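Here's the structure, in structure tokens; my notes come after.
Here the complex is missing one protein chain, while the rest keep their positions.
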Amino acid sequence: MTNQEIFELMARFDASTAATLKLSTKDFSLELGKAVAAAPAAVAVAPVAAPAAAPAAAPAPAAQPEGPCITAPLVGTFYAASAPDAEPFVKVGDKVKKGQTVCLMEAMKMMNEVHAPCDCTIEAILQEDGALVSFGDPLIRYREG
Amino acid sequence: MTNQEIFELMARFDASTAATLKLSTKDFSLELGKAVAAAPAAVAVAPVAAPAAAPAAAPAPAAQPEGPCITAPLVGTFYAASAPDAEPFVKVGDKVKKGQTVCLMEAMKMMNEVHAPCDCTIEAILQEDGALVSFGDPLIRYREG
Amino acid sequence: MFKRILIANRGEIAVRVFRACRELDIEPVVVYSQADVNALHVQLAERAYCIGPARSADSYLNVDAILTVAKATGCDAIHPGYGFLSENDEFADACAQAGIAFIGPSGDVIRAMGNKAAARKLMMSAGVPVVPGSDGAVETAEQAKELADSIGYPVLIKASAGGGGRGMRRVFEPDQLIPLFEEARSESVACFGSGEMYLEKLILNPRHIEFQIMADQQGNVIQLGDRDCSIQRRNQKLIEESPSKALTPELRERMGAAAVAAAKAAHYVNAGTIEFVLDPDGNFYFIEMNTRIQVEHPVTELVTGMDLVREQIRIAAGLPLSRTQEEVVQKGHAIECRINAEDPAHNFQPCPGKIDFVHLPGGYGVRVDTGLYSGYTLPPYYDSLMAKLIVFAPTRLEAIRRMRRALEELVIEGPANNTDLLHQIMHHPDFVRGNYTTGYLEANMDTLLSWSRVGEEEAKA
Partner (left out) sequence: MFKRILIANRGEIAVRVFRACRELDIEPVVVYSQADVNALHVQLAERAYCIGPARSADSYLNVDAILTVAKATGCDAIHPGYGFLSENDEFADACAQAGIAFIGPSGDVIRAMGNKAAARKLMMSAGVPVVPGSDGAVETAEQAKELADSIGYPVLIKASAGGGGRGMRRVFEPDQLIPLFEEARSESVACFGSGEMYLEKLILNPRHIEFQIMADQQGNVIQLGDRDCSIQRRNQKLIEESPSKALTPELRERMGAAAVAAAKAAHYVNAGTIEFVLDPDGNFYFIEMNTRIQVEHPVTELVTGMDLVREQIRIAAGLPLSRTQEEVVQKGHAIECRINAEDPAHNFQPCPGKIDFVHLPGGYGVRVDTGLYSGYTLPPYYDSLMAKLIVFAPTRLEAIRRMRRALEELVIEGPANNTDLLHQIMHHPDFVRGNYTTGYLEANMDTLLSWSRVGEEEAKA
């Protein structure tokens, strides 16, 4: 890709409403991003309520943790251990085998085991024991190997 | 101004929502403009009405003519000549003196003479004879000298 | 009264129910699919939970996920909105088993009214007119002739296995009955391998008229007047109004009484709708009962001054109806237009995508129910309803004029939509006169589209 081609791409990108552009070919890759944040989507937040009826502030979306994560396969309650007084399935630093149970998710009184997707090392437990967790939310961060 | 400073300015400008930037100091001037049009302002246009009640399409804002213009000093009716059958005050190509009457604007049955702001050559008559013209709208384009 | 309600829906109806909860000081809990993370109902809510991926079957139809959230958040009721799980008898049962109030009728009632044949029988027993027909299969052409002679012509012969017009014949003359019946049966055998045939009266140029019902757990049933929903495209309603121009006070009275009788026969509880077809001679026939809140409920709210979603919640909480039949008065005129992300000029192809800019109409007598905002991206996975524009005025003509100006104010930059088509209909002589049937849109589509094209060219010129 010549510089001239890149400039053309940049110009098209500037004129479009896209916020990011990523392009990669065999021997070349380019990333463009606009400085202006996509404000409107985040904007429709209710004004702060009066103390008399103050609802809790809307839960901030969980910060995207760095590194791969095991995510919730369904909406439900997260349990780190098989029973309230039992040892957690995994702790930070544990090395686990692919398929090993790392936590439970309860939905409709059914306990669903969540398994490690590969041999890996546990880097962080991202949910509180007993918390209601949305579908797709990150549960446990890991590092392969 | 060093190039470094200009680059910084450009970066700030990119990140802002401003559409144009003009800067001038004693011995330096800079203009920046964004390619993306300020969409929202032009957007609140009523959908096309049905034929039964079809209103005329909203008058497009007069295209900004190139070159300096004599603009309407008040809202009123534009007259190119002193009477319906008289010769127009000026024609395209005429050379006029500063202060010379170039057209009339009628408001409240009062005729207001519009004068040339400098010695100049008439380049275009931008309004129809007898048209209602908004305050500030261009009437006559001219070239100095 | 309930403490916390889970709203098991999305789009404008989720926002509608959310508002009713806030106004009753009930905490709303909302759920959403991964495709709806930026939806307005999620933005508004303090408590929102993702229940699955975009596909409805995995999220908004996912009973386990919804009940899990309801229980974990301590909800004592679930509002199903319309569509999705709203007429799912098993979901209503599951809510009841979980000790959570389902804001709607019981699973038994949903089941009973969901079975067309059973519902038809129930209505007949309650003295509610149904479209006359064979009440099951007719064995021979002679039986069919006998039946057709007794119910009167024209009649419609239908193969029970039929579809797409195959095995179907309209019969206008008695002497055509037997040959056409045989023809239809042969076609059905050839196409579907079955010769089972039905017969029913063919209603020409019908209106779709429905009555809003509200019934409490104490056994009180009231009707809140009629809605004319005849402006449809392939059974999808586009414009609804109340009251209908087709009904005389006497006919309205009789149809309302039939609607109440229908609801009572079904032991109905909560909000429901009795749908009728009305022929040009003023004969009306029950078609079906919708056991949920309808998209078009706001027109009834505006003419009766009664908040139907609030009333639904009160009823589910065990409170009696807030009005008697005598206290329900239809006043003024309301019209609703459905703004859909679909392109009328291209066979109503759905047009999801980013809404770059939206400006909604406002002012006196205008109501907008929507999940749109500037910058919102309409996902491609669900229906194309973007917004409901509802107007109210003392008379029908004033309401039409108000709707015109509201449509003129509406600006949606981004996906194509049907705003212009709706605006053309508001100027069409047959609509203005109130002289339309369910065939209106098909019959006038070409005219309406050509008006739009002319308008577009004028705007460009």
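The letters A, B and C name the chains in turn, as written, and every chain counts its residues from 1.
The rule is simple: contacts are C-beta pairs under 8 Å (C-beta built on N, C-alpha and C of every residue); 3 or more make two chains touch, one makes a residue touch a chain.
In this text the structure is predicted, and so the values were computed from the model without any measurement.
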### Query
Any idea which of C:I7, C:V29 or C:L44 touches the chain not displayed?
C:L44
### Absent-chain contact - pick from C:G74, C:G219, C:G363 or C:G439
C:G363
### Message
Touching residues of chain B against the unshown chain: what are they?
### Response
17, 38-41, 43-46, 53, 55-59, 74-77, 106-108, 132, 134-137
### Message
Tell me which stretches of chain C touch the chain missing from the display.
### Response
15-16, 19, 22-25, 44, 298, 301, 305, 307, 332, 357-360, 362-370, 373-375, 393-394, 398, 401-402, 404-405, 408-409
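Methods note: only the chains that are shown with their structure count from here on.
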### Query
On chain C, where are the residues touching two or more other chains?
356
### Task
Return the residues of chain B touching two or more other chains; collapse runs of consecutive numbers into ranges.
none
